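One structure is given below, encoded as structure tokens.
Now for subunit A:
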Amino acid sequence: MMGWNSHRWLFPILVVAGAFLVFVLRATMNDYILSIVCFAGINIILAVSLNLTNGFTGLFSLGHPAFMAVGGYVAAILTFPEARKAMLLPALPYWLAAQQWSLLPALILGGLSATLAAFLVGFPVLRLKGHYLAVATLGFLIILQVLIINMESYTRGPLGLNGLPMITNLWWVYLWVVITVYVCWKIKHSSLGRSMLAIREDEMAAECLGVSLAGTRIMAFALGAFFAGVAGGLWAHLVTAITPTSFSVVMAFNLVVMVVVGGSGSITGAAFAAVMLTLVAEFLRPLEENLEAYGISEIIVAIGLLLILIFRPQGIFGSQEPGFLMKPEQRPLNSK
Partner candidate 1 sequence: MLEIQECHVYIGQTYVLKGVRLEVRHGEIVALIGANGAGKTTTLSTISGLIRSRRGKILFRPDPDATQQDITKTPAEGIVKMGISHCPEGRQVFSDLNVWENLLIGAYLRKDKQAVQSDLQWVCELFPILRNRRRQSAGSLSGGEQMMLAIGRALMSRPRLLLLDEPSLGLAPFMVEVIFEMLEQINAQGTTILLVEQNALMALELAQRAYVIETGGITLSGTGKDLAENVAVRKAYLGAT
Partner candidate 2 sequence: MDGYIAQQLVNGLILGSMYALVAIGFTMIYGIIRLINFAHGDIVMIGAFMTLGLVISGKISFPVIILLVFIAGAFMGTLIERVAFRPMRGAPQVTGFITSLAISILLQNLGILLLTAQPRNFFCPDYLQTIYRLGPVSLRAIDLGIVVTAVVLMVFLGLLVRFTRLGMAMRATAENLNVARLMGININHTIMLAFAIGSGLAGVAGMMWGGKYGQIDPLLGFVPGLKAFVAAVIGGVGSIPGAMLGGYLLGFGEVLFVGLLPPIYSSYRDAFVFITLILILLVLPNGLLGGKTEEKA
């Protein structure tokens, strides 16, 4: 089947194939479908990056939406046209008000801001373990929400920012999906990735082997946060609005579902589950609206998660990637 060096061509081939698909979609589909594909892509970025923290390293974080919020707000403030800034955020400091950036640098700065936040929060909080870490990250999410609501001169408080330039399109999303997947794939098969998996399996043993617990944990947390920040920026410029409640506990839950259902530690699994969840939510939305049965989609997501936890707790893909995607020497000896 796949022979000697074929895996080296596999990635470029997939990227080109994906680009071709994007081209075709943009040429043929209407805006609604395109936006759904964009959401799916953003969810892939979120799920794959959360997988770094939760899946690979076993750090159960509910804080991903907070990093989305940081990245989203930073990017939004930077891309806002000057005129609008003056109107909506009159109290903004002059040096900020004068900025008007294009999407890419705004996204990157958003991501870096999120990374900074991750470092700040991570140092104290990553000492905790298990469900205490989960609740602490949830606490961080709430604290951040309160901060955003109160820093009105920067964020317009509870009203949020609207009228953001709709500059997210499928190409940008695709670019970042490729970057995220590439980076996470590389990490997974590097020594950093092995350190992360070692920590997940047995911390004491990992420490004995020389793995720096604190360092690896912070790296995992910060890297995940970067991509979450970028995703937040992409999201904000797709929806063209951003409010303190955009990134909530429900979103944290949905992201955790993606990681768990897909398989903690599997990039393919996370991506797959992200797409599935986006489709399920979209499919059920008209149902919710027509029957006025709001809440059904979340109920189904929750039940789905419970079923997976009972019947296949390792997730659909476990920690593996599909065999044909891996280098021959990386495939498990007795692949199922």
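Convention: a residue touches a chain if its C-beta (ideal position, glycine included) is under 8 Å from a C-beta of that chain, and two chains touch if they have at least 3 such contacts; residues count from 1.
Basis for inclusion: all candidates are chains of the complex that A comes from, given by their letters.
No experiment lies behind these values; they were computed from the predicted model shown.
Interface record for this complex: partner of subunit A among candidates 1 or 2 is 2, by the touch criterion.
Residue ranges on subunit A touching candidate 2, taken from their complex, read 58, 60, 124-125, 127-132, 134-136, 138-140, 142-143, 146-147, 149-150, 249-250, 253, 256-257, 260, 293-296, 298-299, 301-303, 305-306, 309-310, 313.
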